[in-house]
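Got a structure here, written out as structure tokens. Questions coming.
Note that this is a trimmed complex: some chains were dropped, and none of the rest were shifted.
Each chain gets a letter, A, B and C, in the order it is written, and its residues are counted from 1.
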Amino acid sequence: MTAKAKYGDKAIAKAKLIPWDNPNPERDYTIEITFPEFTCVCPRSGYPDFATIRVAYTPDKKVVELKSLKLYLNSFRSMAISHEAATNLIFDDLKKALKPRQMEVTGDFNVRGNVKTIIKVTL
Amino acid sequence: MTAKAKYGDKAIAKAKLIPWDNPNPERDYTIEITFPEFTCVCPRSGYPDFATIRVAYTPDKKVVELKSLKLYLNSFRSMAISHEAATNLIFDDLKKALKPRQMEVTGDFNVRGNVKTIIKVTL
Amino acid sequence: MTAKAKYGDKAIAKAKLIPWDNPNPERDYTIEITFPEFTCVCPRSGYPDFATIRVAYTPDKKVVELKSLKLYLNSFRSMAISHEAATNLIFDDLKKALKPRQMEVTGDFNVRGNVKTIIKVTL
């Protein structure tokens, strides 16, 4: 199923992830990225949600350009999307753009209704 | 043995856990939930007990709706139940409602009589 | 070798550990207990020693009643016993009383003579 089919039109209007050449594709090494300023909108209440997004991957031919990743994550600011769907969608988009050898994406969401939730998707 | 047989009538009057469709059943991923405001009543002394409940699971077809989980956990407020029984009962109810691929439920109880207790139940 | 043979008469005058029925013997789960107020007497210097005792076990048919555990640990207050012997003795007594499926007992002793010592006994 395509991202469009799963998440609707809105979800695919996001900023583009730009891949760069991996300077050392001859070996396995890991890149861990932390973005503590993710915000989107709760699809039920309409209130803003906040999370820290963490990405850890072993690049194959491509690494993600960091500014494009920031703009991509900023582009969720007005999107109405659940915790589970947001984390899985980021995973899908990075997987398609980078085809990494390994990857884990974590959405560590702030407390809502006294409940804290962390979603973790692994290749 | 049913929950009723094990814990008595009172235990089954709890708020209902509402399952939602898992948006990404095609892959294994984990959902970690922390609820720091659990309280029940000690069956021996009648004094209140306090705990943080943690649930980590890999959903299959269903995820738990978070507000129903909060109301379910709030419903232990007047229940007289031991540390071990409370943690196992939450595990049983979530297992029945979600049929997860993997799950761990932890009851991290505050100190009582200078003793701190943590109960951990794993699928 | 019996506890009496190993540790002498004094060591066996301790408060009794009371086992209770495990409410969920049908599954493996763990109980972690922390007691930060353990004190005994150094057999060489006669000065008091202080430790945190941690017990983590998978119950079989029995769990330990917490107040009896507190009184049992309190009963070391005037006992002259080394770090190693105290930790092993607590392990022996719990093992005999509970016959757990798994167990680890840790004696985390305060600094003495600028040296900190932690003893860990595992089934």
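For the reader, a short list of remarks on this structure follows.
We take it that contacts are C-beta pairs under 8 Å (C-beta built on N, C-alpha and C of every residue); 3 or more make two chains touch, one makes a residue touch a chain.
Nothing here was measured: the structure is a model prediction, and the numbers come from that model.
All protein chains share one sequence; of the complete assembly in this entry, 3 are displayed, while the total copy number is 10.
Simple rule for what comes next: only the chains that are shown with their structure count from here on.
Because contacts link the chains only in sequence, without closing, their graph is best described as a line. Subunit A and subunit B have Cα centroids separated by 30 Å. Averaged C-alpha coordinates give centres for subunit A and subunit C that are 48 Å from one another.
Counting partner chains per residue, subunit B has no residue touching two or more of them. Of all the residues in subunit A, the ones that touch subunit B in their complex are 6, 82, 84-85, 87-88, 112-122.
By the touch rule above, subunit B contacts subunit A in their complex via residues 22-24, 27-37, 63, 66-67, 69-70.
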